[in-house]
Structure formats: structure tokens, C-alpha cells
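Only one protein chain is missing from this complex, and each of the others stays in its spot.
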Amino acid sequence: MFDGIHSEKIAKLVQGECTDPSILIDNVSSLSDANNRSITFYIDKKYKNLLAKTNAGIVLLKKSDEALRPSGAIFVNDPYLAFAKIANFFLNTKQDSGIHSTFISGNNFKVGKKSFINAYVVAGNDVFIGENAYIDSFVKIGSNVKIGSNVKIGSNVNIGDDVIIGNNCNFFSGCAIGIDGFGYAREKDKSWIKIPQVGSVVICDDVDIGSNTTIDRGALDNTIIEDGVKIDNQVQIAHNCIIGRNTIIAGCTGIAGSAVIGKNCMIGGGAMIKGHIKIADDTIISGGTGIGKTISVPGERYTNVFPYNLKHKDWLKIAAKLKNWIKNDK
Amino acid sequence: MFDGIHSEKIAKLVQGECTDPSILIDNVSSLSDANNRSITFYIDKKYKNLLAKTNAGIVLLKKSDEALRPSGAIFVNDPYLAFAKIANFFLNTKQDSGIHSTFISGNNFKVGKKSFINAYVVAGNDVFIGENAYIDSFVKIGSNVKIGSNVKIGSNVNIGDDVIIGNNCNFFSGCAIGIDGFGYAREKDKSWIKIPQVGSVVICDDVDIGSNTTIDRGALDNTIIEDGVKIDNQVQIAHNCIIGRNTIIAGCTGIAGSAVIGKNCMIGGGAMIKGHIKIADDTIISGGTGIGKTISVPGERYTNVFPYNLKHKDWLKIAAKLKNWIKNDK
Partner (left out) sequence: MFDGIHSEKIAKLVQGECTDPSILIDNVSSLSDANNRSITFYIDKKYKNLLAKTNAGIVLLKKSDEALRPSGAIFVNDPYLAFAKIANFFLNTKQDSGIHSTFISGNNFKVGKKSFINAYVVAGNDVFIGENAYIDSFVKIGSNVKIGSNVKIGSNVNIGDDVIIGNNCNFFSGCAIGIDGFGYAREKDKSWIKIPQVGSVVICDDVDIGSNTTIDRGALDNTIIEDGVKIDNQVQIAHNCIIGRNTIIAGCTGIAGSAVIGKNCMIGGGAMIKGHIKIADDTIISGGTGIGKTISVPGERYTNVFPYNLKHKDWLKIAAKLKNWIKNDK
């Protein structure tokens, strides 16, 4: 049984200042669900009430909030970041290892030590998986695929041929990586001829990819996801995109083909980014925003949606006025 | 063989008024495909022509439309609702029961009577499934999962650890329930640390979840979907959302983390709802609409999109005029 860790040791882990060094902690929790052996965090004054009533043994908070919680506290610069580190420390559990007897692969399959392959996984020829990997059920891995160490692949994930995946990546359920991109040339009779998609996808280290997200293989060259990129659920990244280091992309976003996104960008949910454009480093794109042209200056924020929370009857008025502008123009 | 039901008995089922009590009905159909043993419905005058020409034995319609169909009719207050009830009555077929020999589970698996598990299903430890459930192929169920009675789970569905599912729910193909939410804290070097997602998902009774929809597990507390909620395909519901009773959400909608949606709301397709806000009961959100702030007053409708059906050349003019506003402001 796990006996817990003293708050003093935890404080050292996150370079914090501890009010009570000997409190024993054995779980992470929210303010409302905490017990006297829980550690939790406080950053948002919206939750002031919950802080006052929490049963938590230790709360991580800013020194400037000391008055709200003078004891049973560890003071840190960034309580959320500190909490993330502590939670990962607590939850770093051991996993099973071994390959289930139902696993089917082609020729030349290799997997590193301490890796686990769950029931009903299929791989093609020439597949290499590193150490301490976790591959869940109903994962299809194509041929000529390289997967690094400490990679977790959720159930029902699809990985196409020739995909290369680095270390410490998480692929969540139902995502599809390296499947054909959407490329067609038009005949004179308006029918479409498929362009074979012969590039692949390179996923670097520390990349997370959400459930049911799709990242297409390149048409000729590769689609590339650089180190540290985090992608939410139901994101679509088309062929030949390059997503720069540590960029984060929220759910339902679509990025069209050959777009090149800089480093450290933050892209809100449901954003739509045109193909063949470039976006500078550190750009912030608000949720629901369309980007239609290259952004060259780094570090700026963009938004393009109608005013939020518009009542339908007010929207009707504004829409009519805008349409009126065209009439007067003629 | 099924010999059919007399129109009189059907009329009683939906408290309707029957013009011809002895017509034998053995199938449900559309106006255009009906034969003389079909029952169908009429509500929209757009389909007046089809009504005139239909071969249906019985049409459900409003008493006020009696002139359009004086015989072969059942008059009801809500023809669509009446049709739904009758169709469910006709189509309530018996299903297979039993567990396919390819089913693989961990320790402590229990399933109720009359349930069916199709080929190639995998479950973790401590999984309990109620009576009359249907689990289709390639479903992955995590550990410590409870599923109620009369639940149908389509092919390739993913259910994470600790998920609780009530009775009479439908999960359609490829949806992912209880997979990790999207939570990261930022380091000084702009890299991201994953916040372990240790909450789960609670799905109450009578909930439908569409194909390829994703509902994330909570970060610390649970994500909650209340009784009677109906969710369409490709909807993304982030961690710690609460969706109120009988709310209906159309396809491609995204709801960011910790949003709390009231009861009986109607959310149109492709809507985008910000995180950490509340939406009052009975709110109607039009398709494609972004909601960025809390809505406190119940029962109002919101819309925020550019005027519909705008020709590209007119859009160029309006966009230019709007951009001009900024220039003049400087």
C-alpha cells in the first residue's frame, strides 16, 4: 500500500514554500472532492468559496493569496503548473507488459522491453516499436512504421504506411494518422482524378493527438508535427502541413493543405486555417476564427467572428443592415 | 409472419381520430414509397403534392388538414410525434443474445440476461453490463465501467476507464467516451506539461451519442450528461462539461471545458461554445453560432453568423467596409 508523501517533499519537487511540512498526502483532487490527504490547487477567484470550504490537506496557491489560506498550503509561482507536475508524479503507475496472443503482424516486427500490446492489434511488415509502449485494442498499424519509446496508442487508432513517430507521444482513441490526403485534379468533364498520396507523416517527440483527430499523409513530401505539439479531439490537419514546436490546437479546428504553422502558437477551438499560408511564431488565434492569408508578424492575436451572444432578433437587424450596404453600392 | 395491425388499434395507440378503422397496416414508410399497407405522416405543405399522390393505407395528419385527406387518415395533434411512437412500435424487433467466443475481458466481468456481445469485443477489469444490452464488434471498454440495461453500443466505440452509463442509451459507431481531456500547464520554455485526467464521465438514462462524437473524461471531477440528452455525430464535449436534461445538440458542435449547459436547450449544428460559461435552460442556439459569455436568462434564441447566402463579390464589399471602420478609428 502507498503510504503517502510528506508535504515538505512535495514542496521541494515544485520549488514551493510549505506552511506545514509534515502533512501526509496520498491523492490529487479538486477543491470540492478533497479529503485531508489530498493535494489540490487554487488560481481563480471564482472558486474562492470552494477554497474556504475545502477539506484538502494541502492547497497549491500563489503567495499573494496567502491570506485566503495561511496554513495547509504550498506557495508557488504557477499553482496550475505545479499541480500538473505533482499529479504526474502521483499517477505515474506501472503498466502491464507483453504481447497478447491475438496480435497479428507481417514480416519483421520488433518491439522494445516493457511494452504492452492489448488484444486484437494488427501491424503490417517492417514495424518497429520502442520500449515501454502501450498499444490498445483494435489499433491498425500499416507497413514500414517506426514508433519510439514511451508512446501510448489508444483503442481503434489508425496509423498508415511509412509513418514515423518519436518518443513520449500519446495518440488517443480513433485518431487516424497517415491516411490519404485529399488531392484531386479535375478533368474537362468535371470529374476528379485522385492524386496518389505518396508522402507520409513524421510525428516528433512529446506530441499528443486527440480522439478522432485526423492527420493526412503528404501528397509527395511529408506532413510534419514538430516536438511538443498538443492537438485536441476532432482536429483535421491536411496533407503537407507543418505544425511548429510547442504549438497547441484546440478541438474541431481544421487546417488545410500545406499550411505552415509557427512555433508556440495557440489555436482556439473550431478555427479554420486556409491552405498554403504561413503563420508566424507565437500567434494566438481565437476560437471559431478563420485565417485566410499569411501572418508574418509573430506574437499577435486574431479574431474573426460576429459579436458573441447576439440575440437572434438583433442578429436579424444587423444582417439586414449589412445586406443594405450592398444595395446602396449599386 | 406478421399479419399487420388494424388502423383502429393504431389510432388508440396515439389517441387519434380514425377515418377508416379496418385498414390493415404492416409497415412504416415515406409518402412517396408507401403502399396500401403503409402508415406515413404529413406535416409540411411543401409535401402537399406527395400527399395527393401517396399510396399509403393511412396518413397521420392534423385535423386542420382534413380537407387534404378526408379518408385513410388518423388525425392527431402532433403527426410527427405520433409517427415516431408507431414506428418504434413496429420496429421493436427481438435481438440475438449471447456472448461471442472471441470476447476478451479482464477479471470480474458480469452481464445481464438477454444481452448480446458481437465478435471481437474487449473489456478491462470490473465491467458490469445490464440486461438486454447490445455491444457490437470492435468496442473497447476500459476497466471499472458500469453500463445499464437496454443500452446499444455500435461498432468501434471507445469507452474509457471508470465511465458510468445509465439505461436505454444508444452509442453510435466510433464515438469515444471517457478518453483523456485536453489539459496542459505551460512551462517557462513554452513547452506543455500534461495534466493527468483523473475524473471520468457519467452518462445518465435515455442518452443518445452520435457517430464519432467525443466526450472527454473530467480533469478532476466528472463530465456529466444528464437524462434524455441527444447528441448528434462529430460533436466534441470537453472535460468537466455538464449537459442538462433533454438538451439536444446537432452535429459538428464543439463545447469547451467546464461549460454548463441548462435543460431543454436546442443547439444547432456547428455551434461553438466557450469553456467555463453557463447557458440557461431552454436556450436556443442557431447553427454555426459562437457563444462566448454566460447566458443567464432562459428561453432566448441566439445567432451570430454573417448574413446567409452572401455572394462572394458582395462579401468582398462588406468585408472592405468593415475593415474601413478600423482605419477611420485611428
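Labels A and B are assigned to the chains in the order they are written; within every chain, residues are numbered from 1.
The rule is short, and it goes like this: contacts are C-beta pairs under 8 Å (C-beta built on N, C-alpha and C of every residue); 3 or more make two chains touch, one makes a residue touch a chain.
Source: prediction; values computed, not measured.
Colleague: Which residue among B:Asn49, B:Ser71 or B:Asn88 touches the omitted chain?
Modeller: Of these options, the touching residue for the absent chain is B:Asn88.
Colleague: Give the residue, chosen from A:Tyr47, A:Phe89, A:Phe116 or A:Tyr302, that touches the chain omitted from the document.
Modeller: A:Tyr302
Colleague: Over the whole complex, note the residues of chain B touching the chain we left out.
Modeller: 28-30, 32-33, 40, 46, 78, 80-81, 83-85, 87-88, 90-91, 100, 102, 118-120, 136-138, 154-156, 170, 172-174, 206, 208, 210-212, 228, 230, 232-234, 246, 248, 250-252, 263-264, 269-270, 287-288, 305-312, 315-316, 319-320, 322-323, 325-326, 329
Colleague: Considering the whole complex rather than only what is displayed, give the residues of chain A touching the chain that is not shown.
Modeller: 104, 120, 122, 138, 140, 156, 158, 160, 174, 176, 179-180, 182, 184-187, 190-196, 198-199, 212, 214, 216, 219-221, 234, 236, 238, 252, 254, 256, 272, 274, 276, 284, 286, 290-293, 295, 300-308, 310, 314, 317-318, 321
In this text, only the chains that are shown with their structure count from here on.
Colleague: Could you please state the distance in Å, as a whole number, between where the Cα atoms of chain A are centred and where those of chain B are centred?
Modeller: 26
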